[in-house]
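Below is one structure; the comments refer to it alone.
A protein chain is absent from this complex, but the other protein chains hold their places.
Let's turn to subunit A:
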Amino acid sequence: MSDMTTSSSGWAPNANGARRRRTDKLATLLGMIAAGILVLVLTSILWTLLSRGVTGLSAAALMKPMGPPGSGGGLANAIIGSLIQTFLALLIATPLGLGCGIYLSEYGNRQNRFASCVRFVSDVLMSVPSILVGLFVYQILVAPFGHFSAFAGSVALAILAVPIIVRTTEDMLRLVPIAMREAGAALGATRWRVTLFLCLRSAKTGVLTGILLALARVSGETAPLLFTSLGNQNWSFSLNRPMASLPVTIYQYAGASYEDWVQLAWAGALLVTMGVLAINIAVRLSARRG
């Protein structure tokens, strides 16, 4: 507020009308250009993906596993690998994130040092470079066992997903009116019942949104998978072995000098982007309706 008074002391709105209107027009124009640039970038990305990706996106690409250049390989094992690792990651991250979010909102008031510590750490984890998460998981789950594994990849993705779930769960539970908790307690319900069956239930949509957003964020991640699940040319369903994933395959194929690999990379990129954007749009639509 002090800022306001100082800046308004030298400010006379009625002076220099013409000049102020000109500045306003110029600012409007520049703002529109800025917004236009961002929209243009999105269109350019989508256009590039569509124009280059659709040609590589055939039934063969979706059904066949990866293969050496020129052999007509596809992306099937990478797609399935991505699905397995992402869902395993969510399976790990959801209970952890929910638990942590519940703790922060129900038990973590301002006096609780431990809670504010956890809140800070969760914030840090949300912004930690994803490649460092990959390095970390490499050191705890790959190096000691001597081999890359899909499980390690899932854990790396889970570490990225947890803070998002924690944040939305805490925020959504805090929105539940205190009267709801009091009503539950007045009926003789224990605290855990109130939390799980009243609060969590009424915050269901918001919490689900958080989980979906975490899914969207995680399914395009490449860096944490490079040193953990590594990628695999063949079919593999074992969590104990390297597993292919779409983002890593894109990374390997995009820089290759074989025409068909680059084409597959674009097809994969199109798939990943469409998936991620579809989740985001679905979340936004349901949020608007809710």
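Please note the rule applied: contacts are C-beta pairs under 8 Å (C-beta built on N, C-alpha and C of every residue); 3 or more make two chains touch, one makes a residue touch a chain; residues count from 1.
Quick note on the criterion: contacts and distances are computed from a predicted model.
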Can you work out the missing subunit's protein name as recorded in UniProt? Choose among "ATP-binding cassette domain-containing protein", "Phosphate transport system permease protein", "Cysteine desulfurase IscS" or "Bifunctional protein PyrR".
"Phosphate transport system permease protein"
The one residue from A:A60, A:L175, A:A256 or A:L277 touching the chain left out of view is A:L277
Hidden-chain contact residue, picked from the options A:T209, A:T222, A:S236 or A:Q263:
A:T222
Option from A:A27, A:L62 or A:L175 whose C-beta touches the chain left out:
A:A27
Determine and list the subunit A residues touching the chain excluded from the picture.
3-4, 7-8, 11, 13-14, 20-21, 23-24, 26-28, 30-35, 37-39, 41-42, 44-45, 48-49, 52, 95-100, 102-104, 106-107, 114-115, 117-118, 120-125, 127-133, 135-136, 138-140, 143, 159, 162-163, 166, 180, 183-184, 187-193, 195, 197-198, 201-202, 216-217, 219-223, 226-227, 247, 250-251, 254-255, 265-266, 269, 272-273, 276-277, 280-281, 284
